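Everything below concerns the one structure shown next.
A single protein chain has been removed from this complex, and every other one stays in its place.
Then we have subunit A:
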């Protein structure tokens, strides 16, 4: 049986260290070396203070669900319908799109606390995902 490839990230230029860190199950985000603002997606300068100095730092992995949707139509072979997607706010500030692993909340998902985990896709790609916090 053929394995549907995981859709690849676009584009890669500033995001390479992010995806490298994910591959190592050690998710890091870019952070301004001057004003400490977290950046996601990564970029060439700080949108807050214009600094070109940046570092990569591991995130806490704690987050909260902002919204969720269920695809009832299949757009991507790797994700047949019904497929669920969440938007979370990391405790560091940025919003991330991801998927919920494991148990699902009853009723509304909004406001649920979640923690970072890593999933290995059938084609071997590692994805950062989230599971309900204990």
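Points worth noting:
In this text, contacts are C-beta pairs under 8 Å (C-beta built on N, C-alpha and C of every residue); 3 or more make two chains touch, one makes a residue touch a chain; residues count from 1.
Note that in this section contacts and distances are computed from a predicted model.
Per the UniProt record, the chain missing from the shown structure is "Thiolase family protein", taken from the list "Cytochrome-c oxidase", "Pyridine nucleotide-disulfide oxidoreductase", "Succinate dehydrogenase subunit C" or "Thiolase family protein".
Touching the missing chain, out of A:3, A:49 or A:110, is residue A:110. One chain of the complex is left out; on subunit A, the residues touching it are 6-11, 40-41, 47, 66-73, 75-76, 78-79, 83, 85, 87, 94-99, 108, 110, 125, 127, 129.
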